[in-house]
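All protein chains but one are shown in place.
The first chain written gets the first letter, and so on, giving A and B; residue counts start at 1 in each chain.
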Amino acid sequence: MNQTTHGALSFRCLTTVWILLLVLTGITVGVSHLDLGAINIWAALGIATLKASLVVFYFMHLKHEPRLLVICLFIALLTLAAFIGLTFLDVLYR
Amino acid sequence: MSQQNDRGFLQASNLQPLLFDWIFSVDHKRIGLLYLYSVCAFFLAGMVLGLLIRLELIAPGPTIATAQTYNALFTLHGVVMIFLFIIPGIPAAFGNIMLPLQIGAQDVAFPRLNLLSWWLYILGAFMALTSLFSGGGPPDTGWTFYVPFASETPTNVSLALLAVFIIGFSSILTGVNFVTTIHRLRAPGMHWGRLPLFIWSLYATAWVQILATPVLGITVILVMVERLIGLGLFDPARGGDPILYQHLFWIYSHPAVYIMVLPAMGVISEIIPVFSRKPTFGYKAIAASSVAIAAAGSLVWGHHMFVSGMSDTAIMVFSLLTFLVAIPSAVKVFNWVATLYRGSISLEPPMLFALAFVFLFSIGGLTGLVLGSASADVHVHDTHFVVGHFHYIMFGGTGFAFFAALHYWLPKVFGRMYNIKIATIAWAIIFVGFNLLYFPMMLVGLHGMPRRYYDYLPQFQNLNVIATVGSWVLAIGLLLMFANLYRGIRRGTAAGNNPWQAATLEWVVTSPPPGENFSQPPQVTHDPYDLQQAGKP
Partner (left out) sequence: MTTQRDAFGARLGMWLFLFSELLLFGGLFLLYAVYLARYPSEFAAGGQQLDTLLGTGNTLLLITSSLTVALALSALQQGRRQLCQMLLCATILASLLFLTIKGIEWQAKFGHGLFPGGAELETLPAGQQIFFSLYFVTTGLHGLHVLIGAALLLWTLGLTRKGLVSAENPVMLENSALYWHLVDLIWIFIFPLYYLLL
C-alpha cells in the first residue's frame, strides 16, 4: 500500500514555503495601500488563494497524496463556489 | 436449533449490564439498531403530533387546540419527523447495519466516531424535546425557523436551534465515516462497478451530508447569536437582509431532501431486482443518477423562495435547475420499471412497499414539477398542495422505503421472520390510509386552503374530514405493521441466512450476523444482482 504513507518533507522545502508565504503576506499588505478600485479585492483574494495553495500542497502534503484527495478538495471548493455564485444571481439582479 | 450459539452480534457479553453492552458498543450493527429503535420511537412521537394536527383540522375554528398550541404542534411535528426520523432514518439505521456487511468489511472506518454520532444524535433529540417544556414554551416558528420571527419570538427557539446544530454535527460525522468506509474498506473484488446500489446512494448522501450540513450549522449559530446579543445580520433596520437567511437555510435544507430520499431510492434499487428475480436494469444509470441527484439537488434551493422577493433572474435559473433534477429521478423510476418488465415478480411485503414507493414517489415527483415551475408555484405556494406534495415524497417515498427496508432486512438482523399475511394486510391499510390522508390535501390546496393555520373556511371541510379519517386509517395500519414486526422479532420462525434468495453480501453470513461479520475478508466474485450466485460471496 504505497499510497498510505508519504515520506517526510525536508526542513529546507518547508522553510522555503514559509518564506514565500511571508513574502506574499508582505505583498498583499503592500497592494492594499494602492487604490486600484475593484481590483483591490480580487488582488487580495488572488494572493490569498496563492498562499492557501502553498499551505495545502506543501504544509498539508496534498502534493504527495493520492489524486483522490485533490479531486475531493476540488468538489468541496466547487460546491462552495456554486453556493455563493447562485446566491449572487439573486442579490445582483434584485 | 441451539438458541444460544447463533444469536450472532445480539449475544450478550455478560461482562457488564446489558444496557452498557449496547449504548457503549462500537459494533456498527448495534449502533445501527440503536438508531433504528430511536428513529422508530421518534416516528411514533411525530405520528401522534401529526394525528393531533389532523384532529384539529377536522372542523373549522378551534377544535382541540388554540392557534398558539397548533403552531407548536406543527413545528414539533416538523422538527421531530425531519431531524429525528427521516434524515437519520435510512442512512444512520440501515446504512450503519448494512454498509459494512454489503461491502464485505468488518466495521465502518471509524467505529468510535460512529458511536459518538449516535450519542450526539440522542443529545440533540433530548435538547429538542427539552425545548418544549422549558424557557418561553415550545417553539412556534415551523421547522424552517424563518427570521425575523425566529429571532424575535419569545418561545424557546434557541434551544431547539442548538439541538438542530448538534444533530447536524452527528450527521456530518456519519457522512465522513461512510465516505471513508466506502473508499477504504471494500472487500477484495468489490470494485466500484460491483457496489450494491444502496451503497452508491449512501455514498452520494454522505457527500451531501458533509458539504451541505455545515451551512445549516452556521445559519442556526447566527440565529442563536442574533437572539442572544443581536447581530442585525438579517435585520433590515440595521442593514441586514432576511432573504439571505432563507438562502442559507435552503442551501442545506433542499439538499437535505436528497439526504432523505436518496438512501430510500437505494433501498428500492436493492429490493426490486430481488423480487423480480432479474438483475437490475441499467445498474450504471441508477448508480450515476444517485450522484447526479446529489450534485444537481445542491443547486436548486431557490425554488423554495419564488415568492420571497428574490430576483426574477434567480427565479428563472432555479426553476430551470429544478426541472433538471427531474431527469435523474426519472432515470431511476424508468430503470426500476424496466427491471420489473418480464421479471418473475413475487409480491412479498418488501416488494409491496417498494412498488408503493414507486407509485407514490411518482405522484410526489410530478406534483413537484407544478411547484418547480415558478408561475404555477405563485398560485399554490404555502397552500396544502405543498403539504400534500412533500408528504408524498417524504412519507410516500422515504417512509415507505423505510418500511420496505424493515421488512426486507429485519429477518437478516434478527434471524426471525414476521407474519407475511399480517404484513400484507398492514401494507394495504397503510396504502389506503396514506392516499386518503394526503390526496385530499392536494385538492384542498388547489382550492386555496393555506398551510399552517389552525382554522379554515367552511367550504374546505369535506376534504379535511376525509384527510382526518385517512390519518386514522393510516395510524391503524402503522400500528399493525409495527406490532407484527415486533412479534416477528420476538417469536417469529427462523428466517435462515437468505430468505429472499438475494445476491448481495449481507445474505452470505448467518442471520443474525456474527459479531465480526466475516471471519475472513470475502473474495467477491460476482455482481450484486447476479441472482444465480445468491448466497455466494
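Criterion: a contact is a pair of C-beta atoms (placed from the backbone, for glycine too) under 8 Å apart; a residue touches a chain by one contact, two chains touch by 3 or more.
These numbers come from a predicted model, not from an experiment.
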item	value
Which displayed chains the unshown chain touches	A, B
Absent-chain contact - pick from B:Gly175, B:Pro196, B:Gly415 or B:Gly477	B:Gly175
Positions on chain B contacted by the hidden chain, ascending	106-107, 109-111, 113, 172-173, 175-177, 179-180, 183-185, 210-215, 217-219, 221-222, 225, 229-233, 237-241, 244, 247-248, 251, 516
In chain A, positions touching the absent partner	1, 3-5, 7-11, 14-15, 17-18, 21-22, 25, 28-29, 32-33, 35, 40-41, 44-45, 47-48, 51-52, 55-56, 58-60, 65-66, 68-69, 72-73, 76-77, 79-80, 83-84, 87-88, 91-92
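As a convention for this text, only the chains that are shown with their structure count from here on.
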item	value
Separation of chain A from chain B, taking each centre as the mean of its C-alpha atoms, in whole Å	37
Complex contact set, residues of chain B against chain A	183, 207, 211, 215, 241, 243-244, 247, 251, 298-299, 301-302, 309-314, 317-318
Contacting residues of chain A [partner chain B, same complex]	68, 75-76, 79, 82-83, 86-87, 89-94
